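Note that one protein chain of the assembly has been removed; the remaining protein chains are unaltered in position.
What follows is subunit A.
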Amino acid sequence: MTIYRFRNCTLMRNHALIIDDLWIRHGKIIDPEKIFFDEKIQADIEYDCQGVLIAPGYIDLQINGAFGHDFSSPNEVNENILIDVARKLTSHGVTAFLPTIVSSSIDTYKILLPKYKRQVGSAKDGATILGIHIEGPFLNEDKRGAHRTDFLRESPHGIEDLLSCYGSFDNVSIVTIAPEIPNMIENVIPILIEKYGLIVSIGHSMASLDIGERAICSGARFITHLFNAMLPFHHRDPGLVGLLTSHRLPATIVIHYGLIVDGIHTHSAAVRLAHRVHPQGLVLVTDAVPALGLPDGIYRMGADEIVVEKKRATIAGTQTLCGSIASLAECVQNMRQALLDGEINKSNEKKIFDDKDKNKFIVESIEAATVHPASVLHIENQKGTLSFGADADFILLDDKLNVLSTFIAGEQAWTVNDKWLINNLHIKSYQ
């Protein structure tokens, strides 16, 4: 099988930026030392990456739609819609995602859940579909956000209610529930985890910190879009936000939390706060609505008319935000900027930007969109990393973290312009 070697690049590996080459074979990242000593062969094809940064491809755990498509709308061609989004998301540096379904009717779940099958990504078919994120309908009405009240449900019969609502968990990876709903902690969460192998996330909830801790102890490990759709932090009752510093949880448990860093839904000070308090748990999510990826204009989405203008999506005729339309690549850039902004006033002297500062917060921001979401799904050895043996899903970034090209399973899936076409990077003769 052909061995590809990407040279003249900086890699994000082992929590640092290092100058090293990236070797690929058979869609996987391989260890060149083993190739050298065991197989005694060299790379077949070499590419000159012009000194750019190579990072693992981004992973989005919460995305409701994009490019005009809505994952929660039943349609004859839902499967085609999914692939269309999977292909177009590569232009945002996304190589894997969870199509997310908001609170819907039983009939809708019956139609949609079987259609969104897991799919291995490729240059032809786009980003990997890792599974479905079902957000709702077992949520607290007081924190429903944009979810429809008439679709919300309770679980008086425990897990039976979820089964009769969803039908099957076959294609599902994450379920977001409000843990204070009766039977969730005692019955539902443990069964979802142990019997169905799901990841349970808590959100759209009025839970106190105490309930949150009990939900974690019963197996929940993710918080859906921290700060949004939950009680705000209060110094005598920290609520779910307090889970980031809870002392009543085993030290071995890492709680991850989604954060929408579109520059609108979360104030940069809140981003810095969460990051300073619990950096390993930060997971960037888009929670994007179907208008993501569409150029400025007016669009019809279901019953609403949406206006997309300069990175904001509002309901026509109002100032009401109707969801996030920042790409995951932009979220990474926004997170980095938020962290940099927090450094500006730290010292009194003028800071001279040296080489080390040039790369400040790049690793943290990228990890929040790669290895952290992969860890939530327990696939951190395979996705979201450039470690040996991992899937060769990676992106080329410039020093401002703009995506230049996206590769899935070692093949080029997208490029921003011809300069980054793989054939133009090919080192033709090697002296």
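The rule is simple: a residue touches a chain if its C-beta (ideal position, glycine included) is under 8 Å from a C-beta of that chain, and two chains touch if they have at least 3 such contacts; residues count from 1.
Following the convention adopted for this analysis, contacts and distances are computed from a predicted model.
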Discussion item. Not counting the visible chains, the remaining one has a UniProt entry; which protein name from "Protein YIPF", "Translocon-associated protein subunit beta", "Origin recognition complex subunit 3" or "Glucosamine-6-phosphate isomerase" does it give?
Written reply: "Glucosamine-6-phosphate isomerase"
Worksheet item: Among A:32, A:74, A:190 or A:342, which residue is in touch with the absent chain?
Response: A:32
Worksheet item: List the subunit A residues touching the unshown chain?
Response: 21, 32-37, 39-42, 430-431
